[in-house]
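First the structure, which I've put down as C-alpha coordinates, then a few questions once you've had a look.
And then chain A:
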Amino acid sequence: MTNTPIEIEGQPMKTLAYFLLFLVLAFGVILLAVVLGDRGAWYFAWLIGTPLIVLVSAAGAAWLDTQEEAAAKGAAHKAP
Partner candidate 1 sequence: MVNGTVVDLSRVQFAATALYHFLFVPLTLGLSFLLAAMETVYVTTGKPIYREMAQFWGKLFMINFALGVATGLTMEFEFGTNWSFYSGFVGDIFGAPLAIEGLMAFFLESTFVGLMMFGWGRLSRGQHLAVTWLVALGSNLSALWILVGNSFMQDPRGAVFNPTMMRMQLRSFPDLLFSPDAQSKFVHTSIAGYVTAAVFVAGVSAFYMLRRRHLELAKRSFRMAALFGVMATIGVITLGDALGFVAARVQPTKLAAMEAVWKTEQAPMPFNLIAFPDQKERVNHAAVQIPDLLSLLVTHSLTGTVPGIDALEKRAERKIRNGIPAVEALETLSQDPGDAAARAQFDAHAKDVGYGFLAQRYAANLAQASPQEIRRAADDTIPAVAAIFWAFRSMVGLGLLMLAYFVMAVLFTLRNVVQDRPRFLQAAVWMIPIPFLANECGWLVAELGRQPWTVFGILPTWMSVSDHSVGYMVFSLAGFLLLYTAFIIVEMVLMIRAIRSGPEPAHGGPVVHVAGAQEPHLGG
Partner candidate 2 sequence: MELFAGLQVTWWLLLGVLLIGLGVMVGMDMGVGTILRYVGHSDVERRVALNAIGPHWEGNQVWFILGGGALFAAFPLIYATAFSGFYVVMMLLLWTMIVRPLGFEYRSKIASPRWRNVWDWSLFVSGAVPMVIFGAAVGNLFRGVPYSFAWDLASVYTGSFLGLLNPFAVVTGLLALALSMMMGAVMLLNKTEGMLYQRAHKMAGWASLAAIVIFAAEGVWVGRIDGYRLVKAPAPGILQTPLMQMVTRAAGAWRDNFSAHPSLYLVPALGFLGMAGVYLATRAHRNLLGWWCGALAWAGVIGTAGAALFPFLLPSSSDPSMSLTVWNASSSRLTLLWMLGFTVVFVPLILWYTSWAFWVMRGKVRAEEIAHDEHAY
(Lines give C-alpha, C1' and ligand atoms only; values in the text may rest on other atoms or scores of the structure.)
Protein backbone atom coordinates (compact mmCIF):
# COMPACT_ATOMS: atom_id res chain seq x y z
CA MET A 1 0.00 0.00 0.00
CA THR A 2 2.88 2.36 0.60
CA ASN A 3 6.11 3.01 -1.15
CA THR A 4 8.76 1.78 1.23
CA PRO A 5 12.41 2.27 0.33
CA ILE A 6 12.69 -1.43 -0.43
CA GLU A 7 10.37 -1.33 -3.45
CA ILE A 8 12.63 0.80 -5.59
CA GLU A 9 13.78 -1.67 -8.20
CA GLY A 10 13.91 -0.30 -11.69
CA GLN A 11 13.99 3.32 -10.53
CA PRO A 12 17.70 4.16 -10.72
CA MET A 13 17.28 7.85 -9.89
CA LYS A 14 15.22 7.05 -6.85
CA THR A 15 17.69 4.39 -5.79
CA LEU A 16 20.52 6.86 -6.13
CA ALA A 17 18.61 9.45 -4.12
CA TYR A 18 17.98 6.97 -1.31
CA PHE A 19 21.59 5.82 -1.47
CA LEU A 20 22.82 9.39 -1.08
CA LEU A 21 20.33 10.11 1.68
CA PHE A 22 21.43 7.08 3.68
CA LEU A 23 25.07 7.83 3.01
CA VAL A 24 24.63 11.33 4.39
CA LEU A 25 22.76 9.92 7.38
CA ALA A 26 25.53 7.42 8.00
CA PHE A 27 28.16 10.13 7.92
CA GLY A 28 25.99 12.23 10.24
CA VAL A 29 25.83 9.36 12.70
CA ILE A 30 29.58 8.82 12.53
CA LEU A 31 30.22 12.52 13.08
CA LEU A 32 27.80 12.57 16.03
CA ALA A 33 29.46 9.50 17.52
CA VAL A 34 32.92 11.03 17.18
CA VAL A 35 31.92 14.37 18.70
CA LEU A 36 29.78 12.90 21.45
CA GLY A 37 32.21 10.11 22.29
CA ASP A 38 34.89 12.74 22.70
CA ARG A 39 33.04 15.50 24.53
CA GLY A 40 30.00 13.86 26.00
CA ALA A 41 30.60 10.33 27.08
CA TRP A 42 27.33 10.10 29.03
CA TYR A 43 25.27 11.61 26.21
CA PHE A 44 26.82 9.04 23.93
CA ALA A 45 26.04 6.26 26.39
CA TRP A 46 22.40 7.40 26.46
CA LEU A 47 22.22 7.49 22.68
CA ILE A 48 23.49 3.93 22.44
CA GLY A 49 21.82 2.63 25.57
CA THR A 50 18.27 3.74 24.87
CA PRO A 51 17.82 1.86 21.58
CA LEU A 52 19.53 -1.08 23.23
CA ILE A 53 17.02 -1.11 26.11
CA VAL A 54 14.14 -0.75 23.66
CA LEU A 55 15.41 -3.54 21.43
CA VAL A 56 16.07 -5.95 24.31
CA SER A 57 12.56 -5.44 25.64
CA ALA A 58 11.16 -5.85 22.12
CA ALA A 59 13.15 -9.07 21.69
CA GLY A 60 11.79 -10.24 25.04
CA ALA A 61 8.25 -9.83 23.75
CA ALA A 62 9.02 -11.72 20.56
CA TRP A 63 10.54 -14.50 22.64
CA LEU A 64 7.37 -14.67 24.74
CA ASP A 65 5.43 -15.27 21.53
CA THR A 66 7.61 -18.28 20.68
CA GLN A 67 7.37 -19.56 24.25
CA GLU A 68 3.58 -19.38 24.08
CA GLU A 69 3.52 -21.12 20.70
CA ALA A 70 5.78 -23.88 21.99
CA ALA A 71 3.60 -24.28 25.08
CA ALA A 72 0.46 -24.44 22.93
CA LYS A 73 2.08 -27.09 20.70
CA GLY A 74 3.19 -29.06 23.76
CA ALA A 75 -0.36 -28.89 25.17
CA ALA A 76 -1.77 -29.97 21.80
CA HIS A 77 0.64 -32.96 21.76
CA LYS A 78 -0.35 -34.01 25.27
CA ALA A 79 -4.08 -33.45 24.84
CA PRO A 80 -4.97 -36.31 22.46
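For anyone wondering why these and not others, all candidates are chains of the complex that A comes from, given by their letters.
Keep this in mind: a residue touches a chain if its C-beta (ideal position, glycine included) is under 8 Å from a C-beta of that chain, and two chains touch if they have at least 3 such contacts; residues count from 1.
Small disclaimer: the values here were computed from a predicted structure and weren't measured.
Colleague: Can you tell which one of 1 or 2 makes contact with chain A in this complex?
Modeller: Among 1 or 2, only candidate 1 touches chain A here.
Colleague: What residues of chain A sit close enough to touch candidate 1 in their complex?
Modeller: So the residues of chain A touching candidate 1 come out as 1-2, 4, 39-43, 45-46, 49-50, 52-58, 60-62, 64-65, 67-68, 71.
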